[in-house]
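The complex is shown incomplete by one protein chain, all other protein chains being positioned as in the whole.
A and B are the chain letters, set down in written order, and residue numbers restart from 1 in every chain.
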Amino acid sequence: MFTEAEIMDLIMTKDSKTEHLVNDIIDKPVEEHKITTKNVNVFYGDFKALKNISMKIRPFSVTALIGPSGCGKSTYLRVFNRMNDYINGFRLEGKVVIDGVNIYKDKIILEKLRKEVGMVFQKPNPFPKSIFDNVAYGLQIQGMKDKHFINERVETSLKKVVLWDEVKDDLKKNALALSGGQQQRLCIARTLAVEPNIILMDEPTSALDPISTGKIEELIFELKNEYTILIVTHNMQQAGRVSDRTAFFYLGELIEEGLTKNIFLNPKEERTENYITGRFG
Amino acid sequence: MNRITLNRIKDKGFLVTGIISTFIGLVLLLIFMADIFIEGAPRISWKFIVSLPSRIPERAGIYTAMMGSVWVLILTTIISFPIGVSAGIYLEEYAKQGRLSRLLEVNISNLAGVPSIIYGLLGLEIFARVMRLGSSVLAGSITLALLILPIIIVATRESIKAVPQSIRDASYALGASKWQTIYRQVLPASFGGILTGVILALSRAVGEAAPLIVVGALAYVPFAPRSPLDDFSILPIQIFNWISRPQHGFIVNAAAAIIILLIITFAMNGIAIYLRSRWQKRVSW
Partner (left out) sequence: MIRTREQIIETFLLISAFITIFTTVGIILVLAIEAFKFFREVSVIEFFTSTEWTPLFTQKHYGILPLLSGTLLTSFIAILVALPIGLAIAIYLSEYAPKQFRTYVKPSLELLAAVPTVVYGFFALTVVTPFLQSFIPGMSGFNSLSAGFVMGIMIIPIVSSLSEDALNAVPASLREASYGMGSTRLQTAIKVTVPAASSGIVVSVILAISRAIGETMIVAIAAGQQPRFTINPLVPVETLTAYIVQVSLGDVQHNSVEYRTIFAAGITLFVFTFILNSVSHWLKNKYREKYE
């Protein structure tokens, strides 16, 4: 797919902007990890989808999960808000700790976990309701009645995703009438409105055109200042552009994890190199 | 004449047969309805609708039967709607695949095939006698509610199934509970379809006579019911009663009452079809 020189180019153009951030992350002490997974195995019935995954994720960083289809990267992403729980035969072994709490033990209330860990899906999936109702939904289900507060939160959320100016005059319009890119930004705003700490993104731009994709990527870059972000992507360039660290998955195993720059330029594993240079996948 | 020509003629011949078959039922129905209209329409007047039953055909009206039908329709809706929709939600959203849900499913599809008159026997023994409701509007309505329950359940399930999983995922991911997701997302999105199914089921209930005859609904009731425990008659039973009388005057009454019953049935079907098409248009995710 790419030659080494092209990849180098890719990373380097980004680096000028993000150098300081990358260095910040490296400098942070290990105790400040936002998420820790230890020896995580995931089963669907007899099928073992994830094999012994251990990984640490730092706060206010973007981690890209890459790998060929069916490698388990989406399953791993959905481990953090327990969306896999609805799949028949799902079983998890090991520890998944977020902010010091094992989310698969300790009488976890799913609704609270998901308020802390937001998710953006592959295809934009706005509710068939008005733009306003979409963003307000998360607050309403928490029992929030204060209209003034809700209005304000809707506005700030839409501003954060740079959608406010485009829709402020017709907030009552059905969300399905928006364009694909607008819909996806609306879905991100909807997630932000409940004020999560962590945002999971499952190939958020795979259904979008290049211009919309660019807008979302800029947005991810902004959001990093406030949130910890995990993003699954098929697109190598995207991983290179937006992420600080990258994890490569293959057949349910975590092959390699490290600074994006290192993964792309000096992968330790041959399988990583083969994938990144487009020899399979 | 060679084989190929013969085959082509046969092919064309079937085309004609097919078209005739498609329309023969509808044409016969049209002829029947024209016949009824010619016979019954002159008899319809406001007086016919608000008069009590009578031995003299010219004085008889459908007031009590009509009010009985309205009572039955309302009570049947109140009973069957919440139960049917709840059962549909349970089967589609909660039931895990396994013995229990298979049992429920097979049972519902079997119930849909049980003749309506058998429900009448159930109503007569359980509601009228054991529960001591007598031959009341309530006993009849519970019976009809059970009869149309399978239709409502199936319609509910179909409409819920049409709601894409991504909507549920989005709601869960925002921290909504299962019931919040169903109540705020799934039900509003499938409500048009559910409503269509319920109206179709009720239009069937309004034309049913057999189970209510067995429960003990009367052909002659001098007053419209005033409470759920009163005796009652309904339009189809009134029609049945008039058809079985020897005087021609009653046949005319029956035709007139049939026109009214058909208007009610077709109106309900029309509303259901309208709702369905509107709902289908709206749902393009």
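Keep in mind that, in the parts below, a residue touches a chain if its C-beta (ideal position, glycine included) is under 8 Å from a C-beta of that chain, and two chains touch if they have at least 3 such contacts.
Every value quoted in this text rests on a predicted model; they were computed, and no experiment measured them.
Enquirer: Among B:74, B:111 or B:224, which one touches the chain that has been omitted from the display?
Expert: Going through B:74, B:111 or B:224 one by one, B:111 is the residue touching the chain not shown.
Enquirer: Can you name the residues of chain B that touch the chain not displayed here?
Expert: Listed in rising order, the touching residues are 7-8, 10-11, 14-15, 17-19, 21-22, 24-26, 28-29, 31-32, 35-36, 82-84, 86-87, 89-91, 94-95, 103-104, 106-111, 113-122, 124-126, 129, 146, 149-150, 153, 177-179, 203-204, 206-210, 213-214, 216, 219, 236, 239-240, 243-244, 251, 254-255, 258, 261-262, 265-266, 269, 273.
The rule we apply is simple: only the chains that are shown with their structure count from here on.
Enquirer: Hey, how far is the Cα centre of chain A from the one of chain B, in Å?
Expert: So the centre of chain A lies 50 Å away from the centre of chain B.
Enquirer: Write out the stretch or stretches of chain A touching chain B in their complex.
Expert: Result: residues 81, 83, 86, 88, 110-115, 118-119, 121, 123, 125-129, 137-138, 140-142, 176, 187, 190-191, 194 of chain A touch chain B.
Enquirer: So in the complex, the part of chain B that touches chain A is made up of which residues?
Expert: 97, 164, 166-167, 169-177, 180, 184-185, 188-189, 282-285
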